[in-house]
Structure formats: structure tokens, C-alpha cells
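Complex shown without one protein chain; remaining protein chains in place.
For reference, chains read A, B and C in written order, and residue numbers begin at 1 within each chain.
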Amino acid sequence: MKINNVEIEDTFAEAFPIQVSRLLITAATEYYARIAATEATGFGTSIIGCPAEAGIDCFVPSSKTPDGRPGYIIMVCHMKKDKVKEQLLERLGDCVMTAPTTAVFNMLPFERMEDKTQEKKVDVRLHFFGDGFESKAVVGGKNVYVIPIMNGDFVCEEEYGVAKGVGGGNFFIMAETQGSALVAAQAAVDAINGIEGCIMPFPGGIVASGSKVGSLKYSKFMKASTNHRMAPTIKSKVPDTQVPANVNGIYEIVIDGVDEATVAKAMTAGIKAACTIPSVVKISAGNYGGKLGPYKFELYKLLQ
Amino acid sequence: MKINNVEIEDTFAEAFPIQVSRLLITAATEYYARIAATEATGFGTSIIGCPAEAGIDCFVPSSKTPDGRPGYIIMVCHMKKDKVKEQLLERLGDCVMTAPTTAVFNMLPFERMEDKTQEKKVDVRLHFFGDGFESKAVVGGKNVYVIPIMNGDFVCEEEYGVAKGVGGGNFFIMAETQGSALVAAQAAVDAINGIEGCIMPFPGGIVASGSKVGSLKYSKFMKASTNHRMAPTIKSKVPDTQVPANVNGIYEIVIDGVDEATVAKAMTAGIKAACTIPSVVKISAGNYGGKLGPYKFELYKLLQ
Amino acid sequence: MKINNVEIEDTFAEAFPIQVSRLLITAATEYYARIAATEATGFGTSIIGCPAEAGIDCFVPSSKTPDGRPGYIIMVCHMKKDKVKEQLLERLGDCVMTAPTTAVFNMLPFERMEDKTQEKKVDVRLHFFGDGFESKAVVGGKNVYVIPIMNGDFVCEEEYGVAKGVGGGNFFIMAETQGSALVAAQAAVDAINGIEGCIMPFPGGIVASGSKVGSLKYSKFMKASTNHRMAPTIKSKVPDTQVPANVNGIYEIVIDGVDEATVAKAMTAGIKAACTIPSVVKISAGNYGGKLGPYKFELYKLLQ
Partner (left out) sequence: MKINNVEIEDTFAEAFPIQVSRLLITAATEYYARIAATEATGFGTSIIGCPAEAGIDCFVPSSKTPDGRPGYIIMVCHMKKDKVKEQLLERLGDCVMTAPTTAVFNMLPFERMEDKTQEKKVDVRLHFFGDGFESKAVVGGKNVYVIPIMNGDFVCEEEYGVAKGVGGGNFFIMAETQGSALVAAQAAVDAINGIEGCIMPFPGGIVASGSKVGSLKYSKFMKASTNHRMAPTIKSKVPDTQVPANVNGIYEIVIDGVDEATVAKAMTAGIKAACTIPSVVKISAGNYGGKLGPYKFELYKLLQ
């Protein structure tokens, strides 16, 4: 298959179940909502080395939020529900309540989620921070606590939905040069940014460094190492390289979403956008032969 | 003392020793250096709930970096040196090496640091990720590893200086309204942003929520709770409130720096900037009567 | 009427007919589309001193543009249709075709416009720049020219709709302090930003300086001067001041839209957003007793 002369490989992305929370952070202005959302989702690219996978899902204009202020929806994900709860408590307490003029609301179940049966609530008892000065209120139909702090009142829900979502949706962008691969990856990120219900947890949404399980040389102490078969600068030294001869830059886009349909939609939009950039050669996807997870996103099906 | 008609309280900020690392992240363009620096310093406001205190120190133009590319210096801090090492390994491995086109260099000892005797190196062995395909090189006079990854080569030093810095420099901005306090806090952040050798680890540099040690009502399980004496919306209910009658918004700026001189310089610049904003009423600072830390920043001395 | 304890004055905004063009600028990435849109709409706050009133209307994701790339819709307006044509030629030729990777498409008639009968096309013959190397093509159902330039091909339509829209929709935000007025004005701008079919042509969408027709003191050579009755810092010297005693900061939001319904929607969203900010005292609107224009936006009707 070809799109704009870019070869689409006949392969699939393999993804796995992940526990997902989804919250709305509002603030007096869009800027301060963004600042809080960014801090709260930082250090959250991959649970290999980060305490969570986290990112900004989408902007919500003031006309559509419970408190009539602009906001960003974020997602905080982990394999284990308990870890999601722990991360919410820490990230809300230290990165959102401390940010100017913020409020936080639960955004799960997501109205468009396919399977709502798995969804459960976790209790994040921020109101104790109010030391008895907190009060209950209803904002936009939501039961919240109002906690007096230095800049006024912090408003938040305490129960947050955690549901089984889909982690690790992905595709690879291969281009003749690093620069074209980067522009194409950015185009993909820009396309996916507008899709509700998913995040791209890596820096700016782009993955520059892929890993393989285990190690050829340092297998005694390294559980993962560079995916040398996908490294352009050593392609001439690696007999079984997967880097095409005319490719000198590769980026991966990784997507965590609330369900399969959302991840499929995001992958489709991202791949199409990447294919608008000149000198992109090939689109592929990462899988482990079906061993890793139950979710398979076949590129040909997505793009047909 | 008054500056632009703003009352400066005759008090001091109390700060404590903290272990500081300081790194330069460069990238092909300023934007991607910023993206990596932001992700690597996220979820890093306070070691109460975050795994580190981290933030962006300053921008470095391409003419002044080892590899001739634009970069941001970040600082990652913790009370314990071992934790700094752990955090560097995780944040560099998961948030910088994964970011497009990045390289990382050690920036300690800082040429302007007062006391370099305390400085030690920690080893962050990222090169093992290269799985034998890595090589040694010299870039801008620095010994680095070159690790082949998907988007080309990742370049990094492995030894990073960790030194005793100063954590918790601070001041409070009190204004007639929340809006004026926020504009003044932003003005302070904008002023401090340009000062090399320090970070403001809270979201956007601003703290909206102050805490006191312990709790009046939930002392059995809460180690910290809202600083109710500094909460404007309940000032009428708190007999010993510290909120002046005409104050309705308070923000704190918290600064971690490489040494006392830098924190002093940052506090001075920030306070002066805050005092340019109409309707700011008072500047104060946080201390624990001298019990917390050995560093005292007297406002009158800073501003004389 | 009161919203969140903010007084809404029983008055109306008076607006006038204006010739409106509306174009979509796409680019390889969101950033470069934004850069081109910003340059092309600069120096365009008011036709009193600028050659046009221009601004960014809204972002369009790549899934909804003719060429599958992200874009921004801009509006370029003037009282005279000929001036709109002249401005389009200059702004497209010098600020968009020169910007990296751009393409331009006509976005009038707007699908939601009320009155399409007034709409006419103007010819902006950019293709002559191609010097015979240009070619015709169809992109996303649009007839375009493809013009070879340094960075590849520039793609553009040549005929752009110009329609009778509504200029000068407005409201005033009055707050206890300048800071709170500014935060409220920003909240209003953030709310209106998402509404398709209108622009806020002043810097960042906010007007800090209002004018009256004529001059008290320099009437021989000044056609307009500061609206001294709306100036907080001299309210005690102006017997007929319109500044309430507790107001120290005022901003105006000015809106140009494709039709009355859009301006009404924008004003409503903006006013509601401004009223979420503490210390806002009053919302008003500007009119000339009905002498200026045929469009009247009564605040009570908008907000009922």
C-alpha cells in the first residue's frame, strides 16, 4: 500500500491493557491550565523508568467545562490501578493544587468509551489538606471540595475513575533524512493532538530512541537496550538491519488511549499526516509477534 | 521598608542544604531542547510528593554550547545524593534520550559557584544502552559517548557533578486581588528566569498553595496541611490570620540554587519585579524561626 | 443583572458593516502555519492607523483541511472591498508565500454565514509570480495554482470571497485592579478563541487604550484622543468619569465577525468567561447612541 508515494508496511502495532485515569484541570486562563497540566504529566513517558505514563489529552474551552473556565484534560496511566491512585494523589497534590487558580474534575467514564464495565473509582483524599476549613459544594453538577489555600480556593473532586484502556499503540516514520523524519513526526503529533481520549506520553509526543528487550552484549545486567536493527547510523554494520538503504532518520509515535477505537483513530490520523511530508519513505509499526498484548492494529485495515 | 509603595516585611527566608545536579540538554532546535528539558523536569515541584525537585535553569545559545546547538540547562535536586543519581538515570534515560535530536552535558561545577569543595561526581551509565554499538568521542572538549538510536546518534556525558546547593529560598507576594497577585508572581518569575544557577521548581515557577507542618484537625494521619493563616478566603474565620485586611491573593516563589549568592540574587530580582505591579500590598518570606536550615535571606539586606 | 456577582450594565455594543475575507493557511506543521498566520495578520488592529483589521480566527486540524495538513484560518477586513483585495495581495505575497511550507485556501462563504448574498470574489493573481513555471491542480476539491519556489511548491487559490461582516462588536471589563482586569480580559480572549468566524484584532485580543472621537484640547489637529472618561488613573480629576469608584483597571475586547450571530456568540462567551475572575466589578459595552452602525448587541439579551 502507498499513501502519497510513502510505502505502508503490511504489519500491525501490538498494544496492551493499561489502567487509565482522565482528569480535567481548569484555571483562570488557558496558560495556567496548560502550565499545571504540563507539570502534572511530566516525567511520565514510559513506566519502564517513570512512575507513570502521562500526558495532555486535549484542550476544553470554557463553554464546555464544569466551572466555565478553560482547561486541559490529562491522562495518567499505569499497569496497576493502585499505582494510578498513588500517582494521582502525588501529582494532584504537588503539581496541580500548587499551581495558580486551578480546579480538577474527573473525566471518566468518557462518553465515547466502548467498554464502561471495567471502570472503577479511586479515592484521592485531597480534602484533608484543608484541615477542617474545607467545605463541600456543587460545581457544574459535580460534587467537589473547596479547599482554602494561599491564592484563594482550590476546587476538586475526590473520586476519579480508573478504567482499562489501551497502552502502546504505535507506528514508525522512516524518512530519507533525520530532518524530514522529524517534521513528519511533528505533523503526526499535531494531527493526533486534537483527538480526544488519548495521549502521546513521550517528549513532545515523539520517540527518538527505540529499545529491544534484553541486550546482545550486556545481557547480564541490562533488561533492555537500543533497538540496533532500527538505528540508521549503524545500518551498514548490522547485517539484519531493518533500516532501508535510503532511510537516515526514524521516529516512533506511541499512543495510550481510553479504548481501541480511539487508538485506531489516532494512529490513522497520525500516519496520514506523516505521509504529507516530502521524503518520508515508509511507515511501519512495532509488535512482538503477538506475544505482548491482545490488541492488534493492522496498518492496512486502518488506512484502507 | 517600601518599594513602589509596597511594604517589605522585616523578615527572612529560611533555606536548607540540597544536593544539586545541573545539566545541559541541547537539540537541533531550541524547541526540541525545551521539550526535552520540560519533560525531564516535570513532576518535580517538591520532594514532599515528587521524586525530585527539578526545573529549567536557563537557555544557552548555540554559540556557547559544546556542540554548537541551542540548549537548556536544567537542575535536578534532592536531599540525598543517591536519589539525585537515581533520578538522573531515570530522567535522562526516559525523558531526554527518547526526545528528538538531544545531547546531554554536565554543567557542574558551575563557574560561579562559591564552594566547589563539596562537589562530587555520580556515574549515570547510559552507554550500556548502546549494547556495544556505542563509541567514545570528544565534543567541545567533553568526553562523551555516542549511542546509536532510531533518530541518529544520542550524545551524552556519563559523569555528572552533584554539589551542595541551597533549597527553599522564597518570598510571598500579597496583593489586593488574586489577579494582581498572579500578574506580580508572573513578573517575578519572568525576572528570575534569566538568572543562571537557579530554578523555580513549582508549576510555572509559582506556588499557589502553602502548607504548614502538621494539622489542627487531622493530626493523626496528616503530616502537613494548608497554611490556614495564609488563606485569604477564610481570613475572617481565623483569629490569628496573617492575611492583611486588604489582601485577597497570595503567591509564593520558591527558589533552589547552586549557592547562597545565586538564591539571594534571584530573590532580589523577583521581589523588585513583583513591586512593579499595581495593587501589590506586601512582600514577606517564609521561615521556621531559624529551626529549618542554616541559610537566612533577610529581605532588608537583599533590598537595601 | 448580575453574573457571579459582577454587574452587567443595561447597555448595548454598537457595530458596523465591514468587508471580510477569510482564508486558511496550512503548513507542514502547526507551528509554521501559526507563524505565517501571525505575520500575515500583524499590524492589523484597527483601520484607524493600520492598513487592515486582521487576526487569527481558529485552528483547523489536518483531518479537516483540503491538503491534510494543519492550518489556521485568518480574517483580513477593511471598510472597502478594494482595500481588502490590495491587503490580501500584499499579505499573501509577502507574509505567507514567503513562509515555510505554506498553502492558502479560500474559506468564504463560511458554511454558517447568515447572509451569503453579499459575498463576492476578489482575484489575487499570485500565480504570475510563478513566471510560467506555475501549473494548475486540484487539492481537496479546490482549484489551485502550484508555484515552484525555493522550499518546494507553494499552493494557493486565487479567488477569495469578500463578504459583508460585522465590525466592532465589543465589551468592557472593569475590575478592582489592573491585574484582575487583565486576567479577566485574557479569560475572555481564551473563551472567544475557540469560536469560528470571528477575530479579536487587537494585540493578544485585548484593548488597553480606548479613544473618543475628537479632542478637548487639541481639537484642531487630533481627530481622536484618549477616552478620558474611561481612564482610571484620572478619575478623580474628571467630573463626568465613567469609572466606578472601586475600579482601577479596564480592558475592552473588540470582535470582528462574519455575521451578527457569530459576534453575539463571541461576546456572550467572552463576558461569561470574564465574570469567572474574582474582583471583576462590572461589564459594559461601547456605543455611540446608535449613530455609528446598524448592529446593536444588547448585553441583557445576550446573557439572558
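Brief remarks follow.
Assume a residue touches a chain if its C-beta (ideal position, glycine included) is under 8 Å from a C-beta of that chain, and two chains touch if they have at least 3 such contacts.
All values reported here derive from a predicted model rather than from experimental measurement.
For the chain missing from the display, the contacting residue among C:8, C:60, C:99 or C:139 is C:99, taking the whole complex into account.
Here one chain is not drawn; of B:30, B:86 or B:119, the residue touching it is B:30. When the omitted chain is restored, the residue from B:55, B:152 or B:165 that touches it is B:152. As for the chain not pictured, it touches chain B at residues 28-31, 61-63, 67-70, 152, 183, 186-187, 190-191, 193-194, 269, 272-273, 276-278. Contact between chain C and the absent chain runs through residues 28, 32, 35-36, 38-46, 48-51, 54, 89-91, 93-102, 128-133, 147-154, 172, 178-179, 181-182, 185, 202-204, 206-211, 215-218, 221-222, 224-228, 230-234, 237, 248-252. What chain A contributes to its contact with the hidden chain is residues 31, 175-184, 248-249, 277-279.
We adopt the following convention: only the chains that are shown with their structure count from here on.
Using the average of C-alpha coordinates as each chain's centre, B ends up farthest from chain C. Interface note: chain A and chain C, two copies of one sequence, contact each other through mostly matching residue numbers (shared numbers exceed half of all numbers used).
Averaging Cα coordinates per chain places chain A and chain B 26 Å apart.
Between chain B and chain C, the centres computed from C-alpha atoms are 39 Å apart. Chain A and chain C have Cα centroids lying 34 Å from one another.
In chain B, the residues that touch at least two other chains are 178-179, 181-182, 248-249.
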